[in-house]
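In this view, the complex is presented without one of its protein chains, the others remaining in place.
So, subunit A:
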Amino acid sequence: MARSLFEMLTILVVDDSLHMRRLIARLLDVLGVGQVIVASDGEEAWAKFLEHRPDVVITDAAMKPTDGFVLAQRLRAIGEDELRAVPIIMVSAHSELSAVERARDSGVTDFICKPVSPRLLYERLVGALNRPRKLIETPNFTGPDRRIDAEAIDGPERRQVTYI
């Protein structure tokens, strides 16, 4: 069953390192992913995203001219719901808290610190595939809703919510 799901996937891999692009693309290939698209920075990724409409984006953080944080923000601002809700997995050598917080604030779904292990990549990918996609949209932020059950919150701490 896992194989058949992977065969239906298109995944966009974004990294300015040829070796890392090649590595992740090959690992996804071994997992049986149907189509792997690669890009070397956020600008190229943006164009390929609009062209191929991938199911998942796996992106590096630090790239020039357009980095992974800006790419995530652009993806979260897309008008079409299906595209705006794309899972974004950031893979970065920047393991410091500020980088993780910046990724979170940019709307990234999940964060992997390099070096990459096959098992970790698989687990994060499967998590992204299995979880219902819930985005929270406020004037300052669009990204995954990290609360376990948004509907369970009630009383004075509940924010104004409009379900769409």
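Criterion: a residue touches a chain if its C-beta (ideal position, glycine included) is under 8 Å from a C-beta of that chain, and two chains touch if they have at least 3 such contacts; residues count from 1.
Everything that follows uses one rule, which is that contacts and distances are computed from a predicted model.
A.B. asks: Out of "HPt domain-containing protein", "Succinate dehydrogenase cytochrome b556 subunit", "Transglutaminase family protein" or "ABC transporter substrate-binding protein", flag the one the UniProt entry gives for the chain missing from this complex.
C.D. replies: "HPt domain-containing protein"
A.B. asks: Sort through A:Val13, A:Val36, A:Val56 or A:Ala103 and give me the one touching the missing partner chain.
C.D. replies: Residue touching the chain left out of view: A:Val56.
A.B. asks: Quick one: say which of A:Met8, A:Leu50 or A:Ala77 touches the chain that got left out.
C.D. replies: Residue touching the absent chain, from the options given: A:Met8.
A.B. asks: List every residue of subunit A that touches the chain not included in the displayed model.
C.D. replies: So the residues of subunit A touching the missing chain come out as 1-2, 4-6, 8-9, 17, 19-20, 22-23, 26-27, 30-31, 55-56, 62, 81-82, 84-85, 87, 92-93, 114-119, 122-123, 126, 128-139, 145, 150, 156-157, 159-164.
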